[in-house]
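Removed from the display is one protein chain of the complex; every other protein chain stays in position.
Now for subunit A:
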């Protein structure tokens, strides 16, 4: 666990990759510059979180949500981020929905299988644990 928030760094490889992809070919980045950007990114997270949390608290919510983050971006004068963030959020939500449906489907399939060997799923716990191995 980190002692200070500033100690929680983001992975260097990822930061480096993001930087490289943003810059034209042939441009190099010194180690010090990379380190500074990584640090700046951590500070950005902390600042954005704090800002977003203010919006949540104003709305008397305990859970920080995506809308709070969007409001924070505006407040921080990063309006240019809003459009790409909205698009990313839509894609993310679709992905989450697909995953949820996929895992629910998996669960249903499992239940179908087990009900063909065991009459009643729920009573399995009360009977014996041996049946659990058969599932796999």
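Criterion: a residue touches a chain if its C-beta (ideal position, glycine included) is under 8 Å from a C-beta of that chain, and two chains touch if they have at least 3 such contacts; residues count from 1.
In the analysis below, contacts and distances are computed from a predicted model.
Entry comment: the absent subunit's protein name, as recorded by UniProt, is "DNA polymerase epsilon subunit 4", drawn from "Transmembrane channel-like protein", "DNA polymerase epsilon subunit 4", "Histidine-containing phosphotransfer protein" or "SKICH domain-containing protein".
Mapped onto subunit A, the footprint of the missing chain covers residues 2, 4-5, 8, 10-15, 17-19, 21-23, 26-30, 32-33, 35-37, 39-50, 52-53, 57, 62-70, 73, 76-78, 80-93, 95-96, 99, 103, 106.
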